[in-house]
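For this depiction, one protein chain was excluded, whereas all remaining protein chains were kept in their positions.
Let's look at chain A:
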């Protein structure tokens, strides 16, 4: 194993080792006796690589003044358009309702007048009985 470590170390010093070989070298060094200074140094590197800082605070979105102003205008416009739309819809609905009520009123007026006309025509219906005696007694004209 010592020979293998020496080979890996040689490649390492020459800058010819791969990342995998370097990982293997560190592992083997931690397992064997000797190589104390290299072992300690690589352990220090490994500890350094695990060092973590405080989680940075995620930056808060702050818009420049002009963007905020325009966003304000856009929001106001959107609100205005929405209100205008709702009022318009309401007016439309109201106009439809009024038109319907007018039509219904007109129709009921017509019906009422028709009723009156029908009643006045009832008298004329009685006139058909004028012919009855003539037919009954078979009177020659």
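The rule is short, and it goes like this: a contact is a pair of C-beta atoms (placed from the backbone, for glycine too) under 8 Å apart; a residue touches a chain by one contact, two chains touch by 3 or more; residues count from 1.
The working rule: contacts and distances are computed from a predicted model.
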| item | value |
| --- | --- |
| Candidate names "Dihydroxyacetone kinase-like protein", "Phosphate import ATP-binding protein PstB", "DNA-directed RNA polymerase sigma-70 factor" or "Ger(X)C family spore germination C-terminal domain-containing protein"; UniProt protein name, chain not shown | "DNA-directed RNA polymerase sigma-70 factor" |
| Of A:1, A:51, A:124 or A:139, the one touching the omitted chain in the full complex | A:51 |
| Full-complex contact with the absent chain, from A:27, A:41, A:70 or A:88 | A:41 |
| In chain A, positions touching the absent partner | 12-15, 19, 23, 37-38, 40-41, 43-45, 47-49, 51-57, 59 |
